[in-house]
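Accompanying notes for the structure given below.
As you look at this complex, bear in mind that one protein chain is not there, while each of the others sits in place.
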Amino acid sequence: MKYVNKTIPSVDGKGLMMGKPGYTDDLAEPNSLIVRVLRSPHPFAKIIKINKEKALTLEGVECVLTHKDFKRIAVTRAGQGYPEPSPHDKFILDDHVRHIGDEVAAVAACDKETAKKALELIDVEYEVLEPVLDFEKAYENKNVIHSEPEIHEMFPIGLEPLKNVAASYMMNVGDVDKTLEECDVILDTRFYTQAQAHVMMEPHTANARIDYQGRLVMYSSTQTPIHVRRILSHALEYPLSKIRVIKPRIGGGYGGKQCLHGEFLVAAVTLRTGKPSKIVYTRKEVFESTFSRHPMRFDIKLGAMNDGTLKGIDVDVLSDTGAYGEHALTVFMVAGSKVFPLYNKVDSVRFGGKVVYTNHTPAGAFRGYGAIQGNYALESAIDMLCDKMNIDPVEFRMKNMIKEGETSPIFAIMGEGTEGTAMNMESCKLDYCVKRGLEIINWKDKYPKKTTEDGKVRGVGMAIAMQGSGIPYIDMGSAMIKLNDDGFFNLMVGATELGQGSDTILGQIAAESLGVNPDKIVIYSSDSDLTPFDTGAYASSTTYVSGNAVKLTADRMKEMIIEEGAKALGTRLAETDFDGKIIKSGDKEMTLAELSNRLYYNEDQKQLMACESYVGTKSPPPFMAGFAEVEIDPETGKVDIVDYAAVVDCGTTINPALARVQVEGGLVQGIGMTMYEDVVYTSNGGMVTNNMMNYRIPTRKEITDMHVEFADSFEPSGPYGAKSVGEIGIDTPPAAITNAIYNAVGVRIQELPVTPEKVFMGILKQKDKE
Amino acid sequence: MKIKIKINGTIKTINVKADEYLVDTLRNNGCVSVRRGCDTTSCGICTVLLDGAPVASCSYLSCRADSHEVTTVEGIQEEAALIADFFGHEGADQCGYCNPSMALTLYAMKRELKNPDDDEIRAYLVGNLCRCSGYVAQHRAIRAYLEVE
Partner (left out) sequence: MKIDSYRRVGSIEEAYELLTEKSGAAIIGGGAWLKLMPKTIDTAIDLSDLGLDKVTGLENEYEIGCMVKLRQLEKFTPFQMIFDGILIQSAGSIMGVTVRNIATAGGTVAGKYGFSDLLPVLLAMDAEVELYKRGRLKLEQFMDETGVLKDILTRIYIRKTEGRGWFYTMKNTAIDFPILNAAITSSQKGCRIVIGARPYKAALAKKAMQFIDRIEKPGEVEIIEAANIAAGELKFGSNQRGSSDYRRELCITFVKRGLRKVLL
């Protein structure tokens, strides 16, 4: 392979480093109206009266919108395939507010200060309602968060709004009760995971204008431009054909931009006023009024035989979707479907539970969704079980985990929101990942712990993980390649570059197929008028799904070049070939530049353009083994992450440097969730961590050493052997780190995040016992 | 009030409000590379050089910049391109939103610290957060950049 499995610099990195305008707000019309939102100070309230007259009299105010200005159309903001597996439970503006920071009204004015003043002039009278703030008390609570009659599900997802249930699910393999009864050892325990905020550096941003054809043009910092167009059209009853959504460069997303946010309001303002408008969320709005990760409670039972065979897994989950149900069901299902197949030899699995509404900031998509929560619970429980059985946890995993060529019944039963798809693991180097990881971290010498000279304790711990590569039969990608005069190409894709490097790697795939240098391919992505359909950047789908579409398209373009070349040379098709520069048959040849100039200027004039699509028929999982080494100060409880080793099987790495940074970046977000990050609320439903002083993400002082390697692996169904790599990195840190902490000091953290206080108090408790 | 300020080598007279911050003044005056991240001096995205020293422009009153010199990445294009080469080689550039501020802080660090070790590099850059890269690829790129005379 010439251009694939090679590190080349990203196509946009240098320009962005040099400060070129590229992000949504850089591209707003300079005279845009500034849109600002009046937000709820109450976690739950009914708007009794709302008066915008005073605000409208303020000079410079163009438009004030309240719920009275919108037809009641229930939509979901989740950017998902259609029909969406999320409840339609959100109105652009409603007469109820369901969390602090929920939208009450919007103002469009000539500048920021005027808009702010206008917000203060809107009179609102609320009937404050009793909120539901504890997700363990939400089910069948007397306070119903969604009683409005219009809300609905698109197909059965278990929505029961009057019971505060956004979705529910239950699945069975075998008879788990019987299996557990027959087991020698049972572990029965409980874990909690917390809400985590995305903290992408670019806040949610959107702007709109009406173009010279009278169409609505929306620039949005979104991971799903096609879904934005569709949902906007539904919510505003505005023709799809008159909306163009352009996704420029995005300053980070991680799932946080897989939902609609400011798009509704800027679109409504621009449609009403005919004037361009824009919204840039404040950091407080990003925290309080977008999404965070679903907090979950896991009740997990494992059963095993004395010989170290895992027999049964029984898990009941309660998930908190906050005020609205975006991704409620899919995140829930992934907590099982992308975790339990790791142990595919069990006799039975039961997995089920509910996703409940509360009056907190909604939960939504976040890198590794469901999987990181489920992985923490299962991979911690496995270590606890091994401890109970006095079995080495690495040997236990090696014996029970999934291997190449094998399958799990769960693949067929569970998908994301729907049934799954059966598949065999055509590529699975998990055993190599574990063995290699043990070497890198030097497990033999370090397990379980060592005490340092200054009284600190070092411990190691590990976990294994899997993800998916897109959603089979749903996630689709497509590409178009156009040959230009002088012999260079335009590659148009719907796939969404959000900093992960997709524009770069899709160009590499096209270059490989065409045999041309990547600099001959100009990529343009995510413009609903100009680029072909793609469901968007989520579910680890871009490399595998969109990458396959690009490969098919480039292969087709190569055929077209050979066909036209043979015609131009007067040779037989079967004897003609193209090597990326020259079309050749016997002793006759011409360059691609010559052919293209001939095609466009001289003879047999014709535009060459290829377009192909791809939809996955399976979702080959990437696998990884993660190993954490921690150092604990027993007198303070402070935990330092000394080293993290990760060995990943993602098939072929299209661009090894970019793939590695996907894993490293994922690991650090996982370490952040494990150690430092927590969305904290007051008892009144207010968010304590609504700024970056109180919500802390890891800095470069916490992350000093990581060792990421890739297994030599090839996925036959992937483009040049590739699987996904976007999410897998985030999954292992919670379990690997908490296992390491247990191995070091004997304190088992069953409620994330790990804080020095929890570790210290755990150590104290042990001392009391002694 | 009117302030006289040298932006990337050009002296400009600009009208600013008493509570206007440098990030907005610069953005309104053609430096779109200066962007707001957190507004609480936590993230480092809005970094500019004030008389050569990196400061958080989200929290620096524009009035205070009167008769001072401000450099944004638009003023260090060659150096930014060089730094981008090292970041690109490691795949460390990612979403790019924080990268102009990284370039500026690195540019200042290289002039301020002589042969910094790993800890000194991290200490200098700790206020420049990155949510994408996980830092270690940046660190590899920075080490290589510092080798350049």
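Each chain carries a letter (A and B) given by its place in the written order, and its residues are counted from 1.
We take it that contacts are C-beta pairs under 8 Å (C-beta built on N, C-alpha and C of every residue); 3 or more make two chains touch, one makes a residue touch a chain.
Quick caveat: nothing in here was measured; it's all calculated off a predicted structure.
Residue A:Pro698 is the one among A:Pro448, A:Gly685 or A:Pro698 that touches the chain missing from this view.
Among A:Asp211, A:Glu575 or A:Glu757, the one in contact with the hidden chain is A:Glu757.
Listed residues B:Ala56, B:Ala80, B:Cys98 or B:Ala141: the one in touch with the omitted chain is B:Ala56. If you put the missing chain back, the residues of chain B touching it would be 1, 18-19, 21, 40-42, 44, 47, 50, 53-56, 59-61, 63-64, 66, 105, 123-129.
Although one chain is hidden here, its contacts on chain A can still be listed: residues 635-638, 675-676, 680, 688-689, 693-694, 696-699, 701-702, 755-757, 760-761, 764.
Following the convention adopted for this analysis, only the chains that are shown with their structure count from here on.
Residue ranges on chain B touching chain A, taken from their complex, read 31-33, 35-40, 42-43, 45, 72-74, 77, 80-81, 83-85, 87-100, 102-103, 118, 122-123, 125-139. Only residues 7, 9-10, 12-14, 16-23, 25-26, 198-203, 249-254, 280, 282-283, 498-501, 655, 657-661, 664-669, 691-693, 697-701, 703-706 of chain A touch chain B when the two sit together in their complex.
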